[in-house]
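Only one protein chain is missing from this complex, and each of the others stays in its spot.
Then we have subunit A:
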Amino acid sequence: MKYADEFRDPKAAKALLAKIGAVVDQIGATAEKPVHIMEICGGHTHAIFRYGLDKLTPAGIEFIHGPGCPVCVLPMARVDECVQIAERPEVIFTTFGDAMRVPGTRKSLMQAKADGADIRMVYSPLDALELARRNPDREVVFFGLGFETTTPSTAFSIQQAAREGLTNFSVFCNHITVPPPIKALLDDPHMVLDGFVGPGHVSMVIGVHPYDFIPRDYGKPIIVAGFEPLDLLQSVLMVLEQIRDGRAEVENQYARVVPEHGNPASIAAIADVYEPRPSFEWRGLGEIEESGLRIRPAYAAYDAEEKFGIGYAAGPRVVEEIEGCECGAVMTGRMKPVHCPQFGKGCTPEMPLGALMVSSEGACAAYYQYGGARAVEPAE
């Protein structure tokens, strides 16, 4: 397949792996004293396991799987609020497919649908907008979820609804941003990270500069990376070279897609429609300041929280604790998924307990599915 196979070439991978091995040796990293590299994005976690990169890279590199899976970090209380909105008889609740299975306190959206709620899977908020046009007697609510990658399309749909004067369309906004949780992780005294591989598609929207604080304030390197295996290997090499040379910079490995300053039209749409919330809850990480977005008062008519008096609009919140769930420790790199006492026992992809087991891009789910958890015999 053109434009994908080129970035999956085993020969090129071999050459990169040899270079990675050499730099790991120069640094003096070993299995006992590894370099800790966090891949922030769930898409990267998935690719690492899908291509077996964790087993191909030297033992002196340890991947720490970051909080960059929007489905995984969605708190249970927000799922409950989705269900609450979806169960209103006048509502058609629209959502991306992979949010359907996320467990709430009472039920997931999948279960609410089976119980009779009108919940429909869509591929874009524009599909939800079309449903609103075609069903003027129903309230169509779109479950806005995701990082800077999906935020612009939700913003455009709200702007469009406003232009058309639609009154039966609203967004339940759960959009979150990447830099604040990174800062929260770096401020954690238990943190062991030596460098980051950053999500390329987020930078496609916001550019590379929002990460400047990582080298400047914390002295750690970050590479904005693509999603193919060669992208990842090259990015790992770039992180290692910075560590070896005692540098800490933001570098752009994914320059074929990511412009330095991002996409101005998307940035403008985000700024027009959203403002930062004072604080937003992350599953496994708790409340993080200015990490979530809410819809500006000018667009309050399209804010499902305001429309239905639900969520942060309903008053102060209590952060729930899931008994025995170690997602927080896994996300800060203090624990491997397999060392969580619930892994594969109380917490499986069929019955996820914690955030990281929910989506296929969660670290625990990737471990479970692709066998990081269970011994795979080495291929001869």
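Simple rule for what comes next: a contact is a pair of C-beta atoms (placed from the backbone, for glycine too) under 8 Å apart; a residue touches a chain by one contact, two chains touch by 3 or more; residues count from 1.
As a convention for this text, contacts and distances are computed from a predicted model.
Considering only the chain that is not displayed, what protein name does its UniProt record carry among "Imidazole glycerol phosphate synthase subunit HisH", "Cell wall protein", "Hydrogenase isoenzymes formation protein HypE" or "Xylose transport system permease protein XylH"?
"Hydrogenase isoenzymes formation protein HypE"
For the chain left off this view, which of A:23, A:99 or A:330 is in contact with it?
Going through A:23, A:99 or A:330 one by one, A:99 is the residue touching the chain not shown.
I'm checking contacts with the chain that's been left out. Which of A:56, A:191, A:248 or A:322 qualifies?
The single option touching the absent chain is A:56.
Of A:58, A:146 or A:354, which one is in contact with the hidden chain?
Here the residue in touch with the unshown chain is A:146.
Applying the definition given at the start, please give the residues of subunit A touching the unseen chain.
Per the touch rule, subunit A residues meeting the hidden chain are 1, 4, 8, 10, 13, 43, 46, 49-53, 55-56, 70-71, 96-101, 121-124, 127, 145-147, 149-150, 201, 229, 349-350, 359-361, 369-371, 374, 376-379.
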